[in-house]
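A single protein chain has been omitted from the complex, and every remaining protein chain is retained in its original position.
Letters A, B and C mark the chains as written, and numbering starts fresh at 1 in each.
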Amino acid sequence: MMVSIRELRVGFGPVEAVKGVTFDIPEHATVALVGESGSGKSVSALSIMRLLPPNARAGGRVLYRGMDLLTASKKQMRNLRGSEISMVFQEPMSSLNPVFSVGFQVAEALREHRGLARRAARERTLELLQEVGLADPAAKLGRYPFQLSGGEQQRAMIAMAIACEPQLLIADEPTSALDVTVQKQILELLAELKRRRRMSMLFITHDLSLAGSIADEVVVMRAGEIREQGSAKQVFAAPRDDYTRMLLDLRPRLDRPRRPRKRRDDEILLEARGLRKRFDGVEAVKGASFRVLKGKTLGLVGESGSGKTTLGLLVARLHEASGGELRLQGEDAFRVPRLAFKRRLQVVFQNPYASLNPRFSIGQTLTEPMRIHGLGGGEAERRGLAIELLAKVGLTADALFKYPHEFSGGQRQRIAIARALTLRPDLLVCDEAVSALDVSIQAQLLNLLQDLQDEYAMSYLFISHDLAVVKYMADEVMVMKDGEIVEMAGADEIYAEPKHPYTRALLASIPR
Amino acid sequence: MSYLVRRLWQFVPTLAGVILLVFFLFNWVGGDPAYMLAGKIASPEAIENIRRQIGVDQPYWVQLWIFVKQVATADFGASWSTNERVSQIFATRLGPSLTVLIPLLLASTLLSLAVAMLVAYYRGSLTDRAAMIGCTVGQSISILVYILVFQYVLGYQLAWFPVQGWGSTLGENLTRYAVLPIVVGVVVSLAPDIRLYRTFFLDEIGQDYVRTARAKGLGEGRVLWLHVLRNAAIPVATNVLIQLPGLLAGAFLIERFFSIPGIGREVILAVERSDFPVIKAVTVYVAIATMVMNLTADLLYRALDPRVQLK
Amino acid sequence: MRALGLLLALAISGAQAADPAKILRVTFQAAETGFDPAKVSDYYSGTVIEAIFDPLLTYDYLARPATLVPNTAVALPRITDGGRTYTLQVRRGIYFAEDAAFKGARRELTALDYAYSLRRFLDPKNRSPYAFLFEGIAGIETPDRQTIVIRLKRTDFNFAHVLAFPLAGAVAREAIEHYGDESAAHPVGSGPFRLKRYVRSSKIVLEANPGFREVTREGERLPKIGGVEVSIMEETQSRWLAFQRGESDMEYQLSEVASAFITEDGKLRPEFAARGIQLDRSVDPEIIYLYFNMQDKTVGGLAKEKIALRRAIAMSYSVDDQIRIIRKGQAVRAQYPIPPGVAGHDPDYRSAIPHDPRAANALLDRFGYRRGADGFRRMPGGEPLVIRYSSMPTERDRQFDELMKRALDSIGVRLEIHKDRFPELLKLENQCRLMVKHSAWIADYPDGDNFMQLLYGPNSGQSNNACYKSAEYDKRYERSRLLPQGPARDRLYHEMARLMETDTVWLLTDSRYRNVLLQPRVQGFHKHPVMHQEWLYIDLELPR
Partner (left out) sequence: MSLWLLAWQRFLRDRVGIASAIVVVVFIAIAAASAAGWVARDWGKEVGVSYAPPRFVKPNPAEQKAGLAGPSDVSRNDYGIRDPLAPELAEIRAGLAGASPTEKRATSLAFGADKWGRDVLQKAVKGTETSLVVGLASAALAAFLGTLFGAFAGYRGGWVDDFFNWLYSVFTAIPYLLLVLAIAAVLGQKGVSTVILILGLTGWTGIFRLVRAEYLKHKVREYVLAADSIGASDARRMFAHILPNVSHVVLVQLSLHVVLFIKSEVILSFLGFGVGIDTVSWGSMLAEAPSELILGMWWQITAATIAMALAVTAFSLFTDSVRDALDPRLE
């Protein structure tokens, strides 16, 4: 057995992050540690490497080939880290030292542990960069981290980790910060390296399906405890714990039927022709034309940097368009006076922690729009309307007197939605409205949005990088790449036979 | 390179602003030195004659134009009270000022860097708390008190250093005369620097790349002295550069009490005598030095931190 | 080469010349401005000029009151046609110090040099601050290389003193033209010392002039010391600590710290006397006074209630506190406009203005200066009464502000302090636009006239800063100018002093003691009332 963890407990001050965890990592096997944020999966991994922050208290035993890492000496741990056990982190950009070249940082592990001379270390680094699939390694050697793409940076991190032939590689959510297409390549690389170098791997992720596709064994954690562990096949086929089951079926699988739509009339609410936006020389949106139907949802899919968010903000007139035409129920949207336009179109933003003003109570946040637009007689009446809205989004009235930091991500997004509804808009632009939330919460919010759409006959412009979510919500779907709409069709058609090669690549990269 | 040219172009409006502000303030307030230069008993004709000679009688905009030309040619004429060419005054005073300031800046920076690193590393421990409170108390006492007490105790009672004076050779100055002023200067600037550099270090120690470095199995010393220091050095270097011009005139208290013929002391002398040419010259020179230092600091920042590109 | 030979001969001649090892170290409280006699006004520059240049006349070292003796002149001037013409002969064999300006030749001092030097003061191009001293000259002739005849516009028996003035030393035309604008930094004179090294407003080093003529005193060749090293130190603490550490040989600018080394009755404290430190104590030939601007609408004018207001303010001001607290006992009460050590001084004269706040209050009540609701007095007509006292933003002036406030508070008069820098105050003062201010006057030459001219009507706007125009006073002053020093002139001066007190133009406050501390090794020092420095006569006892 490579690593066996017995009754591991880790606490920070009063908080108990890991409450007695026991599992093993066999030789040459890949164990996936799955759990939502705050489940203690990262803390467990860090305690193997004994990289916990100074104020942490660790209990129990972490045996690596018989040696208890929790009580090993600093010197022993130093020799171990990077040479026998090494780790890859989630944010490649910030995990590399910005002021040193990639080559130097990789070679450093070699020279530290293997005492290689400068020339030998350089040669070995070149081979490593080659092995992790970095194009033109000689050039990349002298480059600084910020000069590489996200994927390349992660490859460099992996090269650094495997430089000294480690026995165990710990990967803490190595792909979640990367684009979908790049994620696939990194996962294949890790699997290939594990096989070729006969390493064991501890793979930490929040995405159950991802875990399924790479791990031999799966351990599911929730709130610091292990809820289920077993071989991948067994956990996926017959999950014993209901939390695992809930995680499994929540995943919006592509083949899930969409809820039947109530209304069929295809009246056009909003029409855009040749919308363009240029930021100091860069053409972010190059002539987008599309139609949003009344009461219907238009999905907009694209990777980060494709210009989908900019398009959303253009439609909401939060950014000045550099060109093109926008018609709202026949009128020229750009001519409509500002306040009048705002009443008919609202936005729900991605990051629940940033879209609510931390210094405003929920009451203030909800009544402000009413006050600006003169809705409701006095303060009391406006407060009443606010309570109604809170109920609509599933929150109790006492929320009015609380502040954003007292709510979870999901609840905050509900408040954001409530705020958007105060003005009864005709069109709601949802910019990655659920992507920042845990899978379990995402589903509830998507259903809430659909209920609200039916009740208020609102149209949605639903923007997201997650194809599955867009398919679940949208009637029609647009795919955007580098500022251009490459494909537009009905939701079912686009999944059945994607025409544009990029759409096909997107569809292919979703784990089955 | 285009960045450099653009930044140099930005000097022009700032310098114009400085010239306008100085001219307006000191002309409105500079008063009329003619009476002082005319001596104890001066007839109106003598005063008129002096006003004409030093050009104070011309309309404002003419005097402003003369001032602009003087800045362009870096020739500010002669001091009204000592008739010494202003450029020469500046040249002779710069030496002593720098002889005190450069060692002072180096010593205080190195010292506070070391302490700040130590304190940042043992963050939250007793030493950290004690050092911080010590710095705060040190900072709360006025520089005037430091100078008086140090001069009285170190200079007079213990006689380790001469109480005042300035030698002719650099060697003599550095070993004998400049030591006490530098010691006072370091003691005064130590506290604020330690607090500042501690925050720089804390920001860096919390970064992810430090965790990665430790994950690579590097020793704590190497992590701190190579990785963290290399990143923290960027704000530290720029901070030191930006302080220098300000100190040129700011060290006037030390220069006055230790009789060091530096720029600061000359400024006070000039203001007391309403010696307008000297005031104009010192302000413009120090303003230019400040701008050059800010530019150097930016260039250094870009040189040290590859992430920042020359926009 | 001939010149060099002569020089060497002189150096090794029997009389023992200046010993280069003896370097006198002194300090100045303020930086010098330059060493060109015609372009300088401050006291410290004058001190160095006095050591480098040779005036025609000078003062006997020890005679008190100060008496004139010939310097480069053969004898005292022949004064003819009623005090309007002065004739003098310049001694032969006096040479300027060697300098590049003379291109190697040895330059003898002649009457032509004095004519050139004096005319420079009258040339507006030089804008000389001391031009007023020489503006009495109508014309200068030099019938031959040794003789100089000076014709004055008006009778003046004191002009001989002007010829003894340090700035009246002879400069060489070649040197002035050779150095042009930089003449201030390259003084070339025939005096006992010459400039060896000069770092502006920091260090001035003088060395004994090897070509200096033979001047002996009690058989010894002067100067005895080989050089003088002057360093500029503004702060009193620095100078005081430097002196105690032996870094300076003499120190006379320590009035603020006087009580640290002098007892209440003016003796040197035992712990300093034990270390052999010497004290030379004398009163400076100066008067410090508080003046009222006689043309000011609040305090000016000769109407009885205005005199009463001024008299009440004068009586409320405690000169004793000024001497005891601000001067720390190091000053003497000034009773008479002419200070001790100056011809015309009367030691028995007593001021007619006592310090009596209670009487002052009664006087103000008597003349209708009622107290208003706020407890402060108002003008007889009811308008507000505010006394505007002007002073500089220095720590020392702040102490006088506090004393003034105590005085006016004691008689219920509101005070407003007007702060401005020296040049501004000087300008306002000369335009008679201030109200009340302290002022001081130190003798340019040791004769009463230099002080009595301070109240002469036509001088207002220049030295008469009280802008006092009184026919009675001016009539007596003009008659006094025609009289040489003597009882007749003194009687006039007494009447003028009384006039000043009855009109209460000034309140004479004090004259400061000059306490000169000397290290044990300094020999033969006696402070001269008029001369700025005594370097020529001092000797230093070097350790065996």
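Details
Operating definition for what follows: contacts are C-beta pairs under 8 Å (C-beta built on N, C-alpha and C of every residue); 3 or more make two chains touch, one makes a residue touch a chain.
On a predicted model such as this, the values are computed, not experimentally measured, just so you know.
Shown chains touched by the hidden one, complex as a whole: A, B, C.
The chain that is not drawn here is touched, among residues A:342, A:382, A:414 or A:471, by A:342.
Of the options C:61, C:349 or C:376, the residue whose C-beta touches the omitted chain is C:349.
Of the candidate positions C:131, C:307 or C:387, contact with the unshown chain belongs to C:307. Shown as candidates are C:62, C:215, C:273 or C:325; the residue that touches the absent chain is C:325.
Across C:101, C:185, C:199 or C:499, the residue that sits in touch with the chain not pictured is C:499. Across the interface with the omitted chain, chain C contributes residues 235-237, 240-241, 256-257, 259-260, 264, 304, 307-308, 311, 318, 320-321, 324-326, 333, 349-352, 354-359, 362-363, 366-367, 392-395, 397-399, 401-402, 405-406, 417-421, 491, 494-495, 497-499, 501-502.
By the touch rule set out above, chain B reaches the unshown chain at residues 10, 13-15, 17-18, 21-22, 25-26, 28-29, 129, 132-133, 136-137, 139-145, 148, 152, 202, 245-246, 248-250, 252-253, 264, 267-268, 271, 279, 282-283, 286-287, 290-291. Residues of chain A in contact with the chain left out of this view: 313, 316, 318, 338-339, 342-343, 346-347, 349-351, 354-361, 368-369, 372-373, 402-403, 405-406, 416, 419, 422-423.
The definition used in the following text is that only the chains that are shown with their structure count from here on.
Centre-to-centre separation between chain A and chain B, using Cα means, comes to 50 Å.
We define each chain's centre as the mean of its Cα atoms; on that basis chain A and chain C are separated by 87 Å. With touch defined as above, chain C holds no residue shared between interfaces to two or more other chains. Within chain B, no positions touching two or more other chains are listed. Contacts from chain B toward chain C in the complex involve residues 31-47, 49-50, 53, 78, 81-85, 89, 92, 96, 148, 151-152, 155-156, 159, 162-166, 168, 256-259, 261, 265-266, 269, 271-274. Here chain A touches chain B in the complex through residues 49, 51, 54, 78-83, 86-87, 89, 91, 94-100, 108-109, 112-113, 144, 146, 157, 160, going by the rule given at the top. Those residues of chain B whose C-beta lies close enough to touch chain A in the complex are 124, 207-209, 211-219, 222, 227, 230-231, 234, 304-307.
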